[in-house]
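For reference, the structure discussed in these notes is given below.
Excluded from the complex is one protein chain; the other protein chains are retained at their positions.
So that you can tell them apart, the chains are marked A, B and C in the order they are listed, and the count of residues begins at 1 in each.
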């Protein structure tokens, strides 16, 4: 077993996450809206620039995952496979290309935090819930009129809540999170007053993707302030739309776009 | 709004659960096995008697639910709708009929505890997980060869874990939990040394039921001891089988079989 | 071992709580204020009546406990001993006496819920935090100028938060929670449309009490609304004061004031 993540031991068995590839099956609920482009721009450190078109577009995405390593044993000990997340994606430009970029994200398991550290997702812990589709009873079937609720809380405060009503199948599941990700991986220096030990711009995306039909619908979305969160600063100025889709993804590494400055 | 459960206020809005009917959509993973019939019998207070046939049969059932009241608003604030449970069912006889009886149960939300108090389920809090079926990726589709893991912990100790491999469709989802429930609702007297304030035998079952095909399969099951739990006393002497089924249930009250003795 | 609470087994070892006496060591942070007396009165079912003096007085109390049974073994497996709670107490009159009455309460462990069922506290689950005193560093020593924060959340929403600044020693730790408790123990009938199976008025209080000096101070208190909570309906119209005290309590049963009507 490769000694991938901490704690690194002789056998590698303790690693908080095994080495990629990582396999995900899950349900995505996406709400897209426009905010003040200046509020997006201030979250883009150089050399990133605002996306040339629709620079105020934001996607708030809830995901209900089961994930595993290549061996797949986590799926049979599901406390090690299942997690939920809510994350905020904007778009940016670098080197003439448009990228997606996760600016905020909350998850509910430590292995998900570890994967985020590797991938450059700025993960915090949160309490995340979304309505699950079900073939029987009052829980919704995926289809016209189906309603899904989604909520996010952290540190005992609700940060966001949405209700999405599906209307029709859609050619896409949204455009804001549709590009390769451009993320900074950052680790401050252990020595005070020194430059970051890591401050590199990396890119990654799905190595494999499989998905059912995407559904489009209408959304109500509320954001709430909190002392240590700035999600509510990305005010909902204009709703774009909402999407629901069941997907599977394989993630297997990325590339450095710009290394840590010396 | 009816003032059903505590805390009872002028409006009823604070009630930990609203009045029935209660609506459930969920997935059931059932492992049936035989233990020493004496271990089942010791869990049956008079006037209950052991079931006439197969008196050592036990079902350990995991369920992954979304539930709601008649209004259904919980489904859109899913922290109030979603919960998981693991419970142990045996059979017993009373008045010439066979009943199912839940002898142990763990859930992960307070509204589920409250419903259990009403229905006579002896609910504790636990941490419960079961693999979810999913149409894409490595999570299982419901069908031959699909594998589902299920685990139960309480007070930071693992109490049970199972792996079920589906083989074929089945006419039933098991026989141990297939009867109306015979439960005691018990509340000790606030005055020391007095008889129970409530110690009544009640029966209830589903008011409505809807379900997909049941699947039968093979199970591995392990039970672990803990200082305040006796699940492991119901040793797995002979495996009967395992089942998986997606269902919807409506619960809407029950009947008193034997009132509290005066 | 007595078969006290559910699940009742042959040995009694599974009981969610052992039989009283129950022993508590903990820290109490109390905020007292006045609300509209009509909002208190509407929480008092007959035969209770408003307290003759200061009928709008409310105490919101945070407590950080370690509790155990007579054997005390929980203290060495502290996940079974430690819990936190926040609760709202008002006063009422019955039979010419004044009683305290808990109208809302949130706890974070199941054994605490079970004890509440027995004692007539209408317990829900919540997330409760209060600053702990500590002899070193920036955490407060108990004394003039010490500041304690306290928060309450349930279902991923913050319901209350307070900051208390101690000023001086005090002869008492507050007057609202200073009487014997008058609680209703309530269990609806399993049969729809029938009267409650239990709806009795009981009283109880501490069998033994030990405490350090009480401290008095100033409080800021905020209450927040939530769909299934009515705490915020008890608006903070006038602050009375705040108290901090470390105590030990033994609870060992109570008495029936008015039995369930036939």
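As a convention for this text, a residue touches a chain if its C-beta (ideal position, glycine included) is under 8 Å from a C-beta of that chain, and two chains touch if they have at least 3 such contacts.
Remember, predicted model here, so these are calculated numbers, not experimental data.
*Asks:* Out of C:12, C:37, C:50 or C:149, which residue would touch the omitted chain in the full complex?
*Replies:* Within the whole complex, the residue contacting the unshown chain is C:149.
*Asks:* What is the set of chain C residues that contact the non-displayed chain in the whole complex?
*Replies:* 23-26, 66, 68, 72, 75-79, 81-82, 127, 129-132, 134-140, 147-151, 161, 163, 210-212, 246-249
*Asks:* Can you list where chain A touches the absent chain?
*Replies:* Contact residues on chain A toward the absent chain are 4-11, 13-16, 19-20, 42-43, 45, 73, 77, 79-80, 103-104, 109-110, 113, 117-120, 122-125, 155-156, 184-192, 197-198, 200, 202, 204, 227-230, 252-256, 260.
*Asks:* Even though one chain is hidden, which residues of chain B still touch it in the full complex?
*Replies:* 127, 129, 151, 153, 156-158
Everything that follows uses one rule, which is that only the chains that are shown with their structure count from here on.
*Asks:* Counting only C-alpha atoms to place each centre, which chain is farthest from chain B?
*Replies:* Result for max centroid distance from chain B is chain A.
*Asks:* Distance-wise, how many Å sit between the C-alpha centres of chain A and chain C, to the nearest whole number?
*Replies:* A distance of 40 Å separates the two centres.
*Asks:* Let me have the rounded angstrom distance from the C-alpha centre of chain B over to the C-alpha centre of chain C, please.
*Replies:* 30
*Asks:* Using mean C-alpha positions as chain centres, tell me how far chain A is from chain B in Å, no decimals.
*Replies:* 35
*Asks:* Enumerate the residues of chain B that touch no fewer than two other chains.
*Replies:* Counting only residues that touch two or more other chains, chain B contributes 77, 79.
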